[in-house]
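A single protein chain has been removed from this complex, and every other one stays in its place.
Here is chain A:
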Amino acid sequence: MGILVIAEHDNASLKLDSAKVVQCAQQIGGEVTVLVVGHQCQGAAEQAQALAGVHQVIVADAEAYQAGVAENISQLISQLAADFDYVLAAASSQGKDTLPRVAALLDVAQISEVVEVIAADTFVRPIYAGSALATVQSLDDKKVLTVRAAAFDAVEMTGNANLTALDTVIDAKTSFVSQTLTESERPELGGANVIVSGGRGMGSGENFAILEQLADKLGAAVGASRAAVDAGFVPNDLQVGQTGKIVAPELYIAVGISGAIQHLAGMKDSKVIVAINKDPEAPIFQVADYGIEADLFDAVPQLLELI
């Protein structure tokens, strides 16, 4: 059984999500090929070669693939898919954008956000914001899956796969105009061991500074609830939840977050959850391992001092 894994990268380097998707591929079982599609993406391709258990890396390097738009990349992937039984990608914004388009081109259904492999054709995925887990058996001959990276460990970087260059170029009607990326020195939310998240209770964007100090002390990433993003305290890519990022760090510290179903959907698989909230009735306390009923503006500076 051949498995094609679509690499997650920014051309210069490979993202950790790719190593987690390869782990999922290995649990399915079969020969794993990684596709790196982008522009001037040699850096990412070399790192993909080092993923343990990967047999082959295919690189499609062309200007047409620079912005990573789904329109043409999905066509490229669906052409390659002729030789594979599975197509896998991380359930990242890129994977979610591209893979359903691939599935439809192949006339198969897609299984989104796989969290567990039961058998070669059977997978578990959360539905209703994680309120239920559905075990789904695919009846299609080709399986197209997006993988929830937070549910799998990364494979080691000890491999030495072959590299094959592909010169197929497919153009798109869509063109790239611009992008604004959030600059941060802190670890990425998806790969962080510790996450410090703030909600509406933070009161303002300026007040996030104390969470950033705490995050820096813990080597943590900063996250946020939808309320904090909607209020303009922090940019949208920090949102944790059903429609934002799904994370499962060792330690998740929720500060001034009530704990709506949609937020819990994004973090309730964290190993240890700490909640700091002045409302003892806040639903976040029902999932927290350690809760403290306190004003965050007292508790966070104290925490900073004691750690």
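The rule is short, and it goes like this: contacts are C-beta pairs under 8 Å (C-beta built on N, C-alpha and C of every residue); 3 or more make two chains touch, one makes a residue touch a chain; residues count from 1.
By our rule, contacts and distances are computed from a predicted model.
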Among "Quinol:cytochrome c oxidoreductase membrane protein", "Electron transfer flavoprotein subunit beta", "Ring-1,2-phenylacetyl-CoA epoxidase subunit PaaA" or "Multicomponent Na+:H+ antiporter subunit A", the UniProt name of the subunit that does not appear here: "Electron transfer flavoprotein subunit beta"
Touching the absent chain when the full complex is considered, from A:103, A:117, A:228 or A:257: A:103
Residues in chain A touching the chain absent from view: 10, 67, 69-71, 74, 92-94, 96-105, 107-113, 122, 126-140, 172-182, 194, 218, 226, 229-230, 235-237, 242-243, 245, 250-251, 261-262, 268, 271-274, 285, 287-294, 299, 302-303, 306-307
